[in-house]
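What follows is a single structure, and I will ask about it in a moment.
Only a single protein chain was left out; the remaining protein chains are all shown in position.
After this line comes chain A, so read on.
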């Protein structure tokens, strides 16, 4: 909007602050600024008065006091003599673990269901529709409670697996045992353990993990280089060299060699005394939360995927076929790139939702960030203000990191217009 310039000789009057477009927005912003500052001052002032009245202050020193409580499932060493700060970090890591695993599983589930809903099979497509509608229209809390009740009420105690002819038997090739307190899954064992790298603060990383990471990331980069070279040859000669088996080898052989070198094998959980040992006993709180988040978010992702695929017009695949592209290349080169543009932005917000919904861990007692910092620490120290503010800040930073990272990805796949 451009305004006609006023005659230069018109002197400034106070009423122009309101009636002149050039000044009005400035006036308005100043008023808004003053109002916001007044409200902020009012809130801060109230808080200071209230804190003073209760004899409290605002400081985060409590983070460096002894926590004095245990956390059932930790990814870094932790005991009750550690600081509240370490308990907070343990909780944060638990939040991250369940969120990442949930995102991965929900994506796999959601993509499969979304594609299955488009299947020509009438029965299967209807079943998937029922799944999606049921999970989307019922609160997540109910799903968490239902799955929790399934695990605590239906699953047997560990000793049901005892004896010659046990009432229950392990599933998935005799590797996983479901009980009413935990799910026993196999652990990874090594015959040739390379030892661990000490990162300080009692955090250690096994060299084998580092070796695998290097092998996989290195393989990924080499694959990229091979594809670039194939593209260059294709551009020059018009013939694309066969690369798939080289790529496959680059991606898998180093890892297979490492598995052979370290002697990696599964250690199946065995019943010893009253409990399973030898494997990893995942607390049911974690398994339930992960399952519920996966099933719930999976339904939403299925809808997103379906809408994304439907958004690519039929003419696109017909055009690709007319060009003589084979079906799988049509999918990879024509359909998916266009569908992804539609899918990625809502998918990001589903990941964010999943991360935030993981705070429903409160319903099953999984010790995530809300359970440690916003739960036991808050109750023990009585520092509501500091705990909740810190907790919200951490969640906020996590959210901004996820959306920031995914936005970068999104900007790479989005349509490049003029």
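The criterion applied here is as follows: a contact is a pair of C-beta atoms (placed from the backbone, for glycine too) under 8 Å apart; a residue touches a chain by one contact, two chains touch by 3 or more; residues count from 1.
Just so we're on the same page, contacts and distances are computed from a predicted model.
Per the UniProt record, the chain missing from the shown structure is "Amino acid ABC transporter permease", taken from the list "cytochrome-c oxidase", "Amino acid ABC transporter permease", "RagB/SusD family nutrient uptake outer membrane protein" or "Arginine transport ATP-binding protein ArtM".
If you put the hidden chain back, the residue from A:121, A:252, A:313 or A:332 that touches it is A:121. Residue in contact with the omitted chain (choice from A:216, A:282 or A:362): A:362. Summary of contacts with the chain left out: across A:146, A:197 or A:217, the touching residue is A:146. Think of the hidden chain as still there; on chain A it touches residues 1, 18-19, 25, 28-29, 32-33, 36, 43, 46-47, 49-51, 53, 116, 119-124, 127, 133-134, 136-142, 145-146, 149, 153, 352, 356-357, 359-360, 362-363, 370, 374, 384-385, 388, 391-392, 395-396, 398-400.
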